[in-house]
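The complex appears here minus one protein chain, its other protein chains still in place.
Take a look at chain A:
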Amino acid sequence: MSAVATRIALVGNPNCGKTALFNQLTGGRQKVANYAGVTVERKEGRFVAPSGRTLHVLDLPGAYSFDATSPDEAITRDVCHGRYPGEAAPDLIVCVADATNLRLHLRFVLEVRRLGRPVVLALNMMDAARRRGIVIDVARLSQRLGVPVVETVAVKRGGAKALIERIDASVPNVVPAPIDQAGVDELHAEVRAILADTVTLPRDTVAIDDAIDRWALHPVFGLAILAALMFFIFQAVFSWAQPVMDGIEAGIAALGTFVTGFLPEGSALHSLLNDGLFAGLGAVLVFLPQILILFLFILVLEESGYLPRAAFLLDRMMFRVGLTGRAFIPLLSSFACAIPGIMATRSIQDPRDRLTTILVAPLMTCSARLPVYTLLIAAFIPNRSVWGLFNLQGIVLFTLYFAGIFSALGVAFVMKRLRKDKSEHALIMELPSYRLPNVRDIALGLWERALIFLKRVGGIILALTVLLWFLSSFPGPPPGATQPAIDYSIAGRLGRMLEYVFSPIGFNWQICVALVPGLAAREVAVAALGTVYAMSGSDDALASQLGPVIAQQWTLATALSLLAWYVFAPQCMSTLAVIRRETNSWRNVAVAAGYLFGLAYLASLATYQIARALS
């Protein structure tokens, strides 16, 4: 090779630690988790080697074979073969293999070697391999493969040192790996021969995995454990966060009073800060603790290796309704946010399963819905214990989450019925070893989530809130007006117009006003309600306390109806945009938005009319 090799691609089986290595090399913070199919896109990074050379690194989705069966595997195949649009084949392939799982991973290494490109093999997870007493003769392995082999521990600081040195040394004069032309059976035979020659494996499985799986996958206890775990998470999200939320609420109120105290009462700036910023943003900011608790559980579950087990337990049920166990992880991610959830569907092989999963993902209760739910529940549902064990508010929250889940199952079932192609769907899913989550990684992950949330609050939510404040303030009331100023403003009039459409489902004009900016992002509706009520109320003390205001002004039927609306309504532009990107079709976006709004209206209508009839 004459040109200087600068582009390195990380290639290997799923879940072998490619992204962990990528982060280690580039100082990046791409998502690492303990299941196959975490990375579904190519990600670029760069680092400066000790020699001073700058190297470009590419993290790729995991693949079992170049004979790709899912969109993410196809990306890896295309990049490695130099067929990816706008990108030449990498100059050096770092093939990553899990040292505890060589029988599977070596086969793909051999397949990669056949590309005839320069290859370095990184034996990752050497820490786990040593713990299990696996001994690998690295020199002999390198000799048999004809490529350099290094040991790495991607999750330990400095664990990629050997790899960096090796890359640095080989970059100017990389040699292509030897090519052989063996069939599938020969590849396996070669793997077996190499393993017999270079690896001593005391035991096929890890004792602790077997012990945990005996319970976690037990036909009865397994499902019971899963249900208890999910219920515990929802209870925790609701009850653990409360004290912190009360503190934040009080803090924001005090800060608001302090800051606006310097401004003349009745001035526009006073109103913007008090009604727009503190009432609006404060109402959303309060939910940070809940969102972090939810993410704490999701991060721990993702790293533990339990998620594919849950997928195993639920596959049959999901299959019956037209989904697949593989949809479990994308759908669970959608509880955090539908956008990564929809992207994660790339690891679903079957295009029909994938489309169904994408279309029902917005029904999973994303964390942006929590502020709305929590606000309404705290205002309308009494905080009392049920059978001395559960909290009524927690139960209502749980019910809302389940309403989303059950309707997703229903929608998937209808789609299954409508589908003409009835050929077989594949599952074939690997269950990883259990792993203890690293406290530092989890803490970093939470910190990132907090930053993302704060950026959202300071970005789109702030912008929309200020915009709404403008629309609610102008034009000002005519002289001698008797109603609050907002009634004469653009927002007030718009709300009154929308009220015709939404009064059958019990929404007043204030809710209608809040729904409009809430179309961009769900939490904005809470901020918007805060602003709208602050603007229409005369009492400033109420401004920072949206809950008590709506508790006073809305009926229970209205509150329940709004909750039902939020279970379904696709109030998130980014989700619709990502559906368009992932399915490459506006038709799917229209289908998703149409059916979700339809369901939202029907559910709210039913909820409102029934609740009113009963009370």
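Observations, loosely collected:
Going forward, a contact is a pair of C-beta atoms (placed from the backbone, for glycine too) under 8 Å apart; a residue touches a chain by one contact, two chains touch by 3 or more; residues count from 1.
Convention: contacts and distances are computed from a predicted model.
Its UniProt record calls the unshown chain "Ferrous iron transport protein A", which is the correct pick from "Carbohydrate ABC transporter ATP-binding protein (CUT1 family)", "Cytochrome c domain-containing protein", "Electron transfer flavoprotein alpha subunit apoprotein" or "Ferrous iron transport protein A". Screening A:Lys31, A:His56 or A:Arg103 against the full complex identifies A:Arg103 as the residue touching the chain left out. Within the full complex, the residue among A:Ala74, A:Leu217 or A:Ala268 touching the omitted chain is A:Leu217. Within the whole complex, the absent chain has one touching residue among A:Thr6, A:Gln30 or A:Ser65, and that is A:Ser65. Contact between chain A and the absent chain runs through residues 64-65, 67, 69, 100-104, 107, 184-185, 188, 192, 201, 204-205, 210, 213, 217-220, 222-223, 308, 311-313, 315-317, 319, 325, 424, 426-431.
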